[in-house]
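Quick notes on the structure that follows.
Removed from the display is one protein chain of the complex; every other protein chain stays in position.
Our next item is subunit A:
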């Protein structure tokens, strides 16, 4: 893992970690726990190698303080099942495994808010059932979501590793921002000049009559960090529409799905990419296969991982600049939003 500079280490500079409900980042009340202590030994170990001895002592003291805080909230932490992928020689590793049966004392009935425990058999059944349900009625977004969760374990791990390897992605994983109407400053965004990312996103929300709050909860992912990655992927989906310039009609959704399938490798995206075109009429199919489709695939493969961008801090960046940064070409065809396929 590469940490480019010390300032990006989260436990040193974390402005938003305040007590109480902080709506712009994930807190336990929101659902996802910020496992600071889980990260600290991991980060501390690599940090320790680069510092002088005084800094090491300072970091030690900080660690002891954090440990004391952790012990204060001990029952809450201990009674959750966790995995820490650490290098085994790190001296401060704590194995925070717990038994699955001892869940009755936790705040939520699972690893995070909305988590439902399911056996592998149930996951398989869910995958098949939700696939059938989603095919029958593509407007059942919750079924598409469940399909993504139950089939996307490996792809989520891949995505999470890609996020960890990128400094901005790592910041997102530790700060856990959420994109919701309550966290977006809509008035500010509306006052931004045209051509900026924030303004275009707002325009997209208004034109297509969608809201960022309509995303389904993550329920069946059995690791809370992966569950956050899944949730972030869902929330970034709308932003992707803006980046690619695609409306929310069937053709636009299929194009975005092709892009996402190439980028993330989630089986649900691949399935949607393959089966989505079945519902398009001939002219749209033609436009998909000749211009939009190859463009989406090309960009999906070549672009930077879209989950690695801290979008909440880039509202005033120009859309073209952002596209260039992500290596996304502007769309070959301008599609207009309409409700028909």
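Heads up, the rule we're going with is that a contact is a pair of C-beta atoms (placed from the backbone, for glycine too) under 8 Å apart; a residue touches a chain by one contact, two chains touch by 3 or more; residues count from 1.
Just so we're on the same page, contacts and distances are computed from a predicted model.
Undergrad: Out of "Glycosylphosphatidylinositol anchor attachment 1 protein", "2-methoxy-6-polyprenyl-1,4-benzoquinol methylase, mitochondrial", "Phospholipid/glycerol acyltransferase domain-containing protein" or "BHLH domain-containing protein", which one is the UniProt protein name for the chain not included here?
TA: "2-methoxy-6-polyprenyl-1,4-benzoquinol methylase, mitochondrial"
Undergrad: May I ask which residue of A:60, A:125 or A:274 touches the chain that does not appear here?
TA: A:125
Undergrad: Looking at the whole complex, which of A:113, A:178, A:199 or A:219 touches the chain that is not displayed?
TA: A:219
Undergrad: With respect to the chain omitted from the figure, which of A:57, A:71, A:116 or A:154 is a touching residue?
TA: Checking each option in A:57, A:71, A:116 or A:154, the one touching the absent chain turns out to be A:116.
Undergrad: Just checking the interface: what residues of subunit A touch the absent partner chain?
TA: For subunit A, the residues touching the absent chain are 116, 119, 121-122, 125-126, 129-130, 132-133, 140, 142-143, 146, 219.
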